[in-house]
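Only a single protein chain was left out; the remaining protein chains are all shown in position.
Should a chain be cited, it is by its letter among A and B, assigned in written order, with residues numbered from 1 in that chain.
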Amino acid sequence: MDLFDIVFYCFALIAVGSAVVVVFSRNIMYAAFALLFAFFGIAGLYVLLQADFLAVTQILIYIGGILVLMLFGVMLTNRVVDVDIKTGTLQIVPAAILAAVVGGSLSGVFYSTWSTVSGTPSDVATTTPAIGEMLMTSYILPFEIASIILLVALIGAAMIARRKT
Amino acid sequence: MIEQLLSDLSFFKPELTLVVTFLTAILTDLVFRRSPVVVAAVCLAGFALTGIFILGQNGEEALIFGNMLTVDAFAVFFKVLITLSAILVLVFSLSSAELNTPGRSLGEYYSLLVALTLGMILMAGATNLLMIYLAIELSSMTSYILTGYTREAPDSSEASLKYVIYGGLSSGIMLYGISILYGLTGTLDLYQLNQVLATGDINDFTLLIAGVFTMVGFGYKISAVPFHFWTPDVYEGAPITITAFLSVASKAAGFAVFIRFLKVAFVDAGAGEVAGGFWTMLQGFDWPLMVAIVSVLTMTLGNLVALWQDNMKRLLAYSSIAHAGYLLMGVVVMGNEGTAAVLIYFIAYLFMNLGAFYVVMLIANKTGSEDVEDYRGLAARAPFLSLSLSLFLISLTGLPPTVGFIGKLYLFAALLNSGWIWLAVVGGINTVISLYYYVKVFRNMYLREDEEKKGRIEVGAAQLATLVVLLVPIILFFFYFPPIVEFAQASIRIFGTP
Partner (left out) sequence: MLTEFGRVLIFFIIGAVFVAGGLVTAWLIRPNRPYPSKLTTYECGEVPIGDTRVRFNIRFYVIALIFLIFDVEVVFLFPWALVYSQLGWFAFVEMVIFIVILFVGYAYVWRKGDLDWDRPAPKIPTFEKGVGVREDHLLEEQVVGS
C-alpha cells in the first residue's frame, strides 16, 4: 500500500462516511453540511483519477452552487431545523427486493468486468485544454445545446419561484 | 474541421430556426409584455419556417457536427410529425380558457413550447448517446415547467413536482446505463458502438444491465410500463394543451430515438438486407423478447386501469399508455414492415389523439369540467363536438371508418407476417377491452339524459375550423390511405444501416 492508496482510502472514507451521515442524520442542517464533505471526497477521487477539470467543476458547481442553493432551500422553510424530518418507512419489502436486485446486478457488473480494467491511469499533465478543444470542435453541438438547457432552466426557475403578481 | 462544421450548418436549418425563434420569442415577450398574442405569432411563424426547412430536407442524408446528429428520411418523418403537432397545439392554446385567464403572462408558455419542440426534434436525429441524453433532458426540463404552468391549480404544481422527481430518477438511471456502455465500448457514437459490439468481445451480462438501464430513459419518455407512473398524474394536472402535446409529440420523439438506438447500435450492419426486411440483431441481448414483454405489460395495464377512470384527461392518459403498448408491438417485429407500421400508426395517432384532447378542451372551456359523468346528454347540447369526439374515440379504438383502423391493420399484419401470433392475440384482446371504456363515453353523450337541462355549448368559427382540420384526415386517410402508407414506407430509411 503506497501513498496513493492511502490518499484514495482517505477520500473514499470521507465520501462514503459523509454520505451515510446525509442519509441517517435527523437534522436537515447536519445532513446538508455532511453533503459538503461528500462532494469534497468525490472531488478528491476525481483528482486521483487524473480528472482535474472534473474535480474543479465538482467543487465550483456542487459545493459553490448547488449546496448553497440547498442551504437556502432549507432556510426558506420555516422551522424545518427543529423538526424531525424522517418519516416512517413505507413499502419496505418491495424496496428491499428492488435494492437487492439492482445492487446485485451492479456488483455482478463490477465483478465480471474487473479483469478488463487496466492498472493505473496514464499520467497526463492536465485534461482541461483537451476538453476545451473537444468542446469547440467535435462536441460543439452538445456545448451550444447545453446553453439552451441552461436558459430553459433559468426561465423555469425564475418563473416558478416568482411571486404571483 | 472548422470548414466541415460550417458546411454542416446547412443541414441544421430547422433546429437553428427553432433556436432563433426561441430567443426571439423570449425577447418579444420582454418588449410586448401585455400582449402574448405577438409572442404566439412569432412562434407560429418560427414553426412554419421550421416546417418548410424540414420539408426541404426530404431526401437528404448526412451525419453532421462530428456524428452528433443525422439527417435522414426517418428523422425527417418524425420532425414533420413533431412540428405539425406543435403548430396544432399552439393553435389550441390560443383558445384555451384554462390558459387565457386574466393576469397570466403567456409569453414564457409560447417560448417554452418552442424549446420543447427543439428538444424533441433533436431527439429525432441524435446519433450520439451524449446528444440523445441532452435532447431528452432539454425536452424533459421544458415539459416539467410547462406541466406546472397553471400554478394556481393545485394539481398542476403537484403534477409538475411528480414529473420532476420521476423524470430526474429515470434520466439518472439512463445516464448510468450510458456510462456503463461507454466504459464497456469506449465510445458514445452509435455507429462506433455498433462496430465494437459486432466484434462480440463484450461481456454479455454487463451489456444486459447497461441496455436495461438505458431502456429506462426511453421507457419513461414513451411511458411504457413499468416506467409509466408519472403519466396519469401529469396528464391530468398539466394544462390540456400540454397534455395533448406530451401524449403525441413527446411519445413520437421517444419512439424515434428508441428505434434509432436499436437499429443503429444493435443490428448487425454487416449482414445486409435480409429477405422480408427483418433486421439481423447482434447476439448477446434478446431485444425482441424484452420489448414484447414491455409491450404486453404496457397495453394491458393501460387498458385495464382506464376502465375505472371517470376523468376524461385521466382516461385518455391511460389510453395513451395503452397506445404506447400497441406501438411497441411494431418495434418487436424488428424489421422494416414493423417500423413502417409504427410510422403509419403515428400519423393516425397524431390526428386522433390531438383531436380527442381538443374536444375535451373545448368542452372544458364551457363547462369547466372534465368529468365523464358531466358528458351526459352532451349530444343534445353540442351535436358537432359529440360527433367529433365519437369519431376520434372510434379511431383510437381502431374501428372503421377511421384512420385508426388502418394503423392497427398494418401493425397486426406486420406482427402476423413475422410470426408473433401470441402478441397479435394479446393486442386484439386489448383492443376489445379498450372498446369498453370508449363506449362508456358514447353512452354518456348519446344515451343518457342530463337532468339539469343545461344550455347548448357554442364554439367559435376558428375552433370549428381547427376541428375540421383534424377530422378530415381521420376519415380521408381511411378511404384513401396509400399516401400515408407510402410516406411511412419511404421514411424507414435510417442513415448508415442496411
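We take it that contacts are C-beta pairs under 8 Å (C-beta built on N, C-alpha and C of every residue); 3 or more make two chains touch, one makes a residue touch a chain.
Owing to the predicted nature of the structure, the values given are computational and were not obtained by experimental measurement.
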{"item": "Touching residues (missing chain, whole complex) on chain B", "value": "2, 19, 23, 26-27, 30"}
{"item": "Contact set of chain A toward the excluded chain (per top definition)", "value": "4, 7, 44, 47-48, 50, 52-53, 55-57, 60-61, 64-66, 68-69, 72-73, 75-79, 81-82, 123-126, 128-129, 131-133, 135-137, 140, 143-144, 146-148, 150-151, 153-155, 157-158, 161-163"}
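We adopt the following convention: only the chains that are shown with their structure count from here on.
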{"item": "Computed distance of Cα centres, chain B from chain A, in Å", "value": "32"}
{"item": "Residue ranges of chain B touching chain A (in the complex, touch as defined)", "value": "1-2, 5, 19, 22, 26, 65-66, 68-69, 103, 108, 111-112, 115, 118, 122, 128, 130-131, 134-135, 137-138, 141-142, 144-145, 148, 151-152, 180, 183-184, 203, 205-206, 209-210"}
{"item": "In the complex with chain B, residue positions of chain A that touch it", "value": "105-106, 108-109, 112-113, 116, 137-142, 145-146, 148-149, 151-153, 155-156, 159-160, 164-165"}
